[in-house]
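Of the protein chains in this complex, one is absent; all others appear in place.
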Amino acid sequence: MRDVYVIGIGITSFSRLEYPLVEIAAYPAVMAMKDCGLSKVDHLFVANMGASRLNHQTGLASALVDHLSLTPVGAETIENGPASGASAIKAGWMAVASGLHDTVMVVGAERMREANNLETTDFVASLTHPLAEQIYGVTLPSLAGMFTRLYMEKYGVTSRHLAMVAIKNHNNAMLNKFAHLHEPITLEGILDSDDALTNNPMVADPLRFYDMCPVSDGGACVILACAEVAKKVKRPLIRLAGVGQATDTHCVHERKEPTDLLAVRGAAAQSFKMAGIKPSDVQVAELHDAFTILEIAESEEVGFFKKGQGHIALEEGYTSLTGKLPINPSGGLKAKGHPVGATGVGQAHEIVTQLRGEAGERQVKNARVGFTVNFGGFGNNVVALTFIKEK
Amino acid sequence: MRDVYVIGIGITSFSRLEYPLVEIAAYPAVMAMKDCGLSKVDHLFVANMGASRLNHQTGLASALVDHLSLTPVGAETIENGPASGASAIKAGWMAVASGLHDTVMVVGAERMREANNLETTDFVASLTHPLAEQIYGVTLPSLAGMFTRLYMEKYGVTSRHLAMVAIKNHNNAMLNKFAHLHEPITLEGILDSDDALTNNPMVADPLRFYDMCPVSDGGACVILACAEVAKKVKRPLIRLAGVGQATDTHCVHERKEPTDLLAVRGAAAQSFKMAGIKPSDVQVAELHDAFTILEIAESEEVGFFKKGQGHIALEEGYTSLTGKLPINPSGGLKAKGHPVGATGVGQAHEIVTQLRGEAGERQVKNARVGFTVNFGGFGNNVVALTFIKEK
Amino acid sequence: MERHILGYKCRGCGHVWYPNRAVCQDCRGTEFEPVPLPKTGKLLTFTVLHNLAVDFEVPSLTLGIVELSNGNRITGHLKIDQPKIGMKVTGKVEPVRQVGYHTSYGMVFYKG
Partner (left out) sequence: MERHILGYKCRGCGHVWYPNRAVCQDCRGTEFEPVPLPKTGKLLTFTVLHNLAVDFEVPSLTLGIVELSNGNRITGHLKIDQPKIGMKVTGKVEPVRQVGYHTSYGMVFYKG
């Protein structure tokens, strides 16, 4: 197995984008090609979840490979729900590590805001079990709500802790021009004031509006390459050192300990093992905070903190931009945005930007080891990536 | 790169299936596990195109991996339009060849008949270019119709030749219990009699009803493994010896010679080269005859016959079940059926069945080298696989 | 006739699964026999959901996970004013969703 490097990156704003999906996908791809100076690649993987239903388009990878004038190279679309992005990166890693291809472009793209909010909610809910969850109107927020209630009961997490995740990530997003939300929020405004319930209504009790990520359009791209190509390119050497994946029961109710996220635990352990590092070696992480509770729970499951201690670390500022282990410096899904198929690629984009030292005002100092968790469904298919900057 | 073998296969009937999509996917998977005696695999790839739009389900691979009790292994859904199946097999091949996994299950599944015909047509048409084709009501049959008209003009193919493809493949399907259509047809009935235009109306002039494949539900599975595992399993050794893929322009109107299928040509050439064989070494082939004209055109592009000579070979019985090179012994998409995401896996299933010598009444004698073409969009993303039986 | 939600009992090891699966997680058996699930149990967790899919014509839904008396767990609707984790509940099979002409039946839990 060969070493695999990220040699080029690109991203769009995560927000509402008024151009066709293939152009949302092409923009970061062209940016990434310019970033590394390559004009051709050997293969294309596209991560997308909603094109068929929300945008009336199938065969997106085939459309993109032509739009980028990369024909006749092969192309596939990879779907793993909201973890499609990291799954596509995993596929690209496999293609390069195996020696089959020297360069692989991975593009994540999604255009969700063409549909209205009810349609989008219903679309994302199609991840749940058709016969045992969907028929009840179960949505991802409702699963998160039930999970949060148990988490609070068991570990002493409060609404205040959840709000602190939101505030931290909104603050980080203020420093990220690509982020969807540039809106500073305060405990006063979303929790303590008389208007708090109006500003921040219940959505899936105990989760409130500001505990949820926005619905975003957006695209991101990473170009992967073998060492030989990576060394020719005049960019910092960022190695995709660890790739882990694990699955869990489809129905949340089947999980023995419903507050455990075993797929996160398994994927992270694999990723660290492949990279030859420990959780404590990680210096910057992007975790899948589609709901505020998930940042806390994942930070425990991957091994940064003991189970039930994530909210304490948060409270102590350990995960702030200036803390010992900044989590979601980009703003996370919570404030950077969540164009589902693009999210995992966007996380990798942020980590590479950080490890290169190109993150500007939100730069985590001297970060050499970065990590991402991309979470499919309600944690039933999770991919975790480890990135290491080489000298 | 390691050698990769197909060690287990399974399939459902291609027809109308009244059970949930995940069960359509699980049935052939269980059959394939029983076929090779494995109860666990290292990874799952699912090929599917329509679940999100037609069946209101996303994250199908995550659903299936749990339904088969294969958690915590990783799983992804791969989409490449009607070539999703072969693309997923390619991904599985990559995972085994690279040494990352020893065993990979590839399942193709589709449930299309839950939707009505107009919806299905519109769904498949979402493969065409949104701005330059879809807005005109362009569908896959209309692209095939325009292609056929030129092919007739240029190479002397007639409606009679097209009907002969249909009749041959319907006859083959009569010998395949898994086929969708068990309906013998004659030149008299579909072309020569007074009732022919009623029996066989124009759909996309010059293509008629019997030039089109049916809309099918169905699933198929192949389990891939490295040599070490393959040799332990008590099944004939069928090696996936060649994997080729190529893409072409999204808009058919952009192709310099609109009667050329360059992606078929490129994918086949790559596949043969990797397998170390020539087109003339192939003894049985499954070609993507979603429209009768495609069997003829592909048989030329892959190098079985010179360009413009495919219909002559057909006429001479060269491609019949008892001919020198039987094409579509299963009945092909035309009569076996076309559950889009499952089709490529179904083709592989047939070739493995033939090379094993387990095809019963439709057995091609002493076949040792088999070949498949799986065609995404209207030929803009094509995957070609070569299978060789080892002694 | 009283409606039931079905569990699937593995013919190999006797474990009852809900919902159904093609292969038993415990013994890898592939044959199952449908058995009615019990209707009483205790509430494990719940939420009140305010953003609903378009076909629900109510302002909010209370959803919960219940551990049934046989140990199986199930997701369902709660028709309970002040649900509490750990409370005893009893289910009835009722219409839970209407999409076009298709009515889905599912478990609706009441207090006690």
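Just so it is clear, A, B and C label the chains in written order, and each chain counts residues from 1 on its own.
As a working rule, contacts are C-beta pairs under 8 Å (C-beta built on N, C-alpha and C of every residue); 3 or more make two chains touch, one makes a residue touch a chain.
In this text the structure is predicted, and so the values were computed from the model without any measurement.
Please provide the labels of all shown chains that the missing chain touches.
Computed over the complete complex, the missing chain touches A, B.
With respect to the chain omitted from the figure, which of B:V252, B:A268 or B:A313 is a touching residue?
Residue touching the chain left out of view: B:V252.
Given the contact definition stated above, which residue among B:G156, B:P201 or B:G317 touches the chain not shown here?
Reading the full complex, the residue touching the unseen chain is B:P201.
Using the definition of touch stated at the top, determine which of B:H129, B:H180 or B:R239 touches the missing chain.
Selected residue, touching the omitted chain: B:H129.
May I ask you to list the residues on subunit B that touch the chain which is not drawn?
Missing-chain contacts on subunit B: residues 117-119, 121-122, 125, 129, 131-133, 135-139, 141-142, 145-147, 149-150, 153, 201-207, 251-254, 258.
Which residues does subunit A use to touch the chain missing from this display?
That gives, for subunit A, the contact residues 23, 26-27, 29-30, 33, 39, 66-70.
Operating definition for what follows: only the chains that are shown with their structure count from here on.
Thinking of each chain as a vertex joined to the chains it touches, would you call that graph a line, ring, star, complete, or other?
complete
On a C-alpha centroid basis, what's the spacing between subunit A and subunit C, in Å?
31
Could you state the distance in Å from the CA-based centre of subunit A to that of subunit B?
Subunit A and subunit B have C-alpha centres separated by 35 Å.
Residues of subunit C touching 2+ other chains?
Not one residue of subunit C touches more than one other chain, so the list is empty.
What are the residues of subunit B that contact at least two other chains?
66-67, 70
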